[in-house]
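Below is one structure. I have some questions about it.
Shown here: the complex without one of its protein chains, the others still in place.
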Amino acid sequence: MNDTSAVTVTVGVIGGTGYTGMELLRVLGGHPGADVRFATSEREAGGASVLPGLELRPAADADLSSVDLVFLCLPHGSAADWATRALAAGARVVDLTADHRPGSGREDDAVYGLADVAADEVRAARLVANPGCYPTGVQLALGPLQASGFVAEGATVAINAASGVTGAGRSARRDLLFAEVANDYRAYSLGNEHRHLREMRHGLPGLDLVFQPHLLPVARGILETIYVPVDEGVTAARVRDVWAESWAGHPTIRLSGPGRVPSLADVVGTDVLALGVSDNRCAPGLLTVVAALDNLGKGAAGQAVHNMNLMMGLEDTMGLRC
Amino acid sequence: MNDTSAVTVTVGVIGGTGYTGMELLRVLGGHPGADVRFATSEREAGGASVLPGLELRPAADADLSSVDLVFLCLPHGSAADWATRALAAGARVVDLTADHRPGSGREDDAVYGLADVAADEVRAARLVANPGCYPTGVQLALGPLQASGFVAEGATVAINAASGVTGAGRSARRDLLFAEVANDYRAYSLGNEHRHLREMRHGLPGLDLVFQPHLLPVARGILETIYVPVDEGVTAARVRDVWAESWAGHPTIRLSGPGRVPSLADVVGTDVLALGVSDNRCAPGLLTVVAALDNLGKGAAGQAVHNMNLMMGLEDTMGLRC
Amino acid sequence: MNDTSAVTVTVGVIGGTGYTGMELLRVLGGHPGADVRFATSEREAGGASVLPGLELRPAADADLSSVDLVFLCLPHGSAADWATRALAAGARVVDLTADHRPGSGREDDAVYGLADVAADEVRAARLVANPGCYPTGVQLALGPLQASGFVAEGATVAINAASGVTGAGRSARRDLLFAEVANDYRAYSLGNEHRHLREMRHGLPGLDLVFQPHLLPVARGILETIYVPVDEGVTAARVRDVWAESWAGHPTIRLSGPGRVPSLADVVGTDVLALGVSDNRCAPGLLTVVAALDNLGKGAAGQAVHNMNLMMGLEDTMGLRC
Partner (left out) sequence: MNDTSAVTVTVGVIGGTGYTGMELLRVLGGHPGADVRFATSEREAGGASVLPGLELRPAADADLSSVDLVFLCLPHGSAADWATRALAAGARVVDLTADHRPGSGREDDAVYGLADVAADEVRAARLVANPGCYPTGVQLALGPLQASGFVAEGATVAINAASGVTGAGRSARRDLLFAEVANDYRAYSLGNEHRHLREMRHGLPGLDLVFQPHLLPVARGILETIYVPVDEGVTAARVRDVWAESWAGHPTIRLSGPGRVPSLADVVGTDVLALGVSDNRCAPGLLTVVAALDNLGKGAAGQAVHNMNLMMGLEDTMGLRC
């Protein structure tokens, strides 16, 4: 895959058999400027990774000093030590877990890698906390609205989110068995208690957010339907204008035209976030914003590679599916 | 199936091959007090209905005067004539289409059959407009809250609804093909324009509703996640109390306990509406209400049979799956 | 549910939270002559069973002597002890595990409960081994053909089977997670090594069987497509005649007409086995037989209740969904 004319960055993946790690290997496999030197798995060590020709090895055998950058695709809670080790070995780090995100207690050690808004900080970073899937959509949808003063003062923004099952990880759990999920659709993390809220609030200070996620009977994809109370005179057309201005030159953010919003199928398998917005008849003070992204793409591996590109001086969206 | 001790009601079904008509025949097949005399289909006339032993016949061959009650399971827009004919033939009518619902222009000719709140009117009715699937959940969830003065004055209630595909009928449409719906999840009827809104507003006058439906990749079931701005001091516990009082003695309405809300799988294949509610941390002024029902059960055939029971003097929930 | 005119049988279920146990409780819940006294679960003890009003309890608390009949819905390998205990307590037993089936080493202690062919033995039995799901379809499809001498001498019968995921049980396994099964279809138990083969061969001695199961991305249902080499002159029409004769008066066996075979959707949620057969153009010596059943219905709980009915002197198919 590697083009000799491209700068080649050497990378390693700690945790190559979860859904995120596998997707990351797939994206890297199609990246013309990245060379994957190792991918780890304790349980499947010696077996094949999803990247043709790359064998999985125990993490202990990974030579962190042999690569420019290490991706951490581990269960939440176990990334901090690996980050320390990789940095000590001279590698840069993109941590795809929640362990260095806002609210983790370690957020000061890392740059929050919301690539579309923090490119400069990311370029200079040695450790990047890759954002969560839900917060990526919410922040990129609402950030420009808040900056424009569109959101009604003191109002509550209800975020009705729905995600495919890979968002819950690949551990064996009864509630995620096929026969439990197929033909069902269920709310979870009731009570505005989802871990991702801290991250959203950090990126959207001053907004009063209620976030209710649901589990969809699909493997992948997130759709967030956001009910935004707006000030008088703020319309869907104005929102589209503000987005167009904010996200011009951002090929991983795609905007829908009037009367249209994106659906899951528009973004699954891509590294794109798609945004749409609608006015509501008889309710001029409430706009409905829809954000769609692949939880494994733009919501994880895609943004991680975006961050890698920035950190290593490659073209911003090299290798991304957009 | 018929128990000799039960009053036996004779019924006919105009339109026995759509999803609603088929489900109605299934419910009636298990009903100890109903005897189905005919079910019609133009296209499949002469073929078997889903009710063992009952052959489909052209509607022109249906003897409307031979039955106590006729169910109309037709495409929206074509029920008014059939209702007139059936009434003239001396039969009572339950119309499962939208043609006599609030906002249809013919609502004055019929009793709106929200069975759990209008039992007395339904008992006396000759023509009942069976409610829509979405409005059934919304009205039974929010009605008691509004009556108790819980909903904040002037506030907008956002209803995020998701439905299985049978809600869209059984006509051949490209956008409803398996390969278009599987792995997708999409918003539709953008802009607060859904036909069911008139019906919801009629049942909940004074509430400012925004209704955004979505299409789920499942065959059946509706989940409505409703964001309700409430007055100070109104909590999920108080909502549960009000529901418990309103719906005591209503076996087709099931209430979830604290910390729980129903999911699609809880209600698919039943004639039950399940309700749950949650407080939201950091947002005391917004409660999240979840209503789940089978669009073909409580949302159509189940409520139609409930209405039949009331109209014909049978036990209220005879034959219902609850 | 109980009709006072029906004989009432008291039963208990050891293992009430697996897919089989839950389905059994659902069937028993609709059975007019059965009264479920207990259902057990270690893990969910104290919680609600799927049978409204029946609480789960630890197996140690189940009073085996309080019931007429005990159903064993346990993981394979753990039923023998429970059978011994229940028999000692005076209860009859229907074992839904493989532990007393042909090939188990304990088959001599039990009657093999293929209800449609062994009704007399079952009536007299104290311990019944409920057949496996796959063997139920294969034996009832092929038994009459073999008895009629239709199958070509020395020929191999290839059984291509496909099953929904509940057939694999409800234990948490990564390979059965939603995201692993959805959009996939895979062969398993390669090499003619499936445990159910011993059972099929016992019921169809002299036939040379090759059995290849596959996993379908559905929750429930089995379809077996069977390629049967037949003697000259044996046609689909003759097979249908033989089936019609063998299965007359068997309401849980349904036969398709000429040119038709059953599909999964015809049988899911029922206790029926549906059979169809087709000739093959240009291959007169090979018939294609299709058997469809719900692995949880006729393939497990339905047949178990059928056996209970026989053992306890109730009407054969009381409470069954057919």
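By written order: A, B and C. Residues from 1 in each chain.
Operating definition for what follows: a contact is a pair of C-beta atoms (placed from the backbone, for glycine too) under 8 Å apart; a residue touches a chain by one contact, two chains touch by 3 or more.
Please read all numbers here as calculations on a predicted model, not as lab measurements.
Of the listed residues C:Asp184, C:Asp231, C:Glu245 or C:Glu315, the one in contact with the hidden chain in the full complex is C:Asp184. Note on the undisplayed chain: of the listed residues B:Val181, B:Leu209 or B:Met312, the one touching it is B:Val181.
When the missing chain is restored to the complex, the residue among C:Val67, C:Ala162 or C:Leu204 that touches it is C:Ala162. Summary of contacts with the chain left out: across C:Val9, C:Leu223 or C:Leu275, the touching residue is C:Leu223.
Per the touch definition above, the residue from B:Ala60, B:Ala124 or B:Ala172 contacting the chain not shown is B:Ala172.
Mapped onto chain C, the footprint of the missing chain covers residues 156, 158, 160, 162, 180, 182-187, 190-193, 208-210, 212, 214, 216-219, 221, 223, 225, 227, 229, 259-261, 263-265, 268, 278-283, 285-286, 288, 290.
Residues 19, 164-166, 170-174, 176-183, 217-220 are the ones on chain B that touch the missing chain.
To be clear about the criterion, only the chains that are shown with their structure count from here on.
A comparison of C-alpha centroids places B closest to the centre of the full protein. One simple way to say how far apart two chains are is to compare their mean CA positions; for chain A and chain C this gives 46 Å. Taking each chain's centre as the mean of its C-alpha atoms, chain B lies 36 Å from chain C. Across the assembly, chain A contributes 180, 182-183, 217-219 as residues in contact with two or more other chains.
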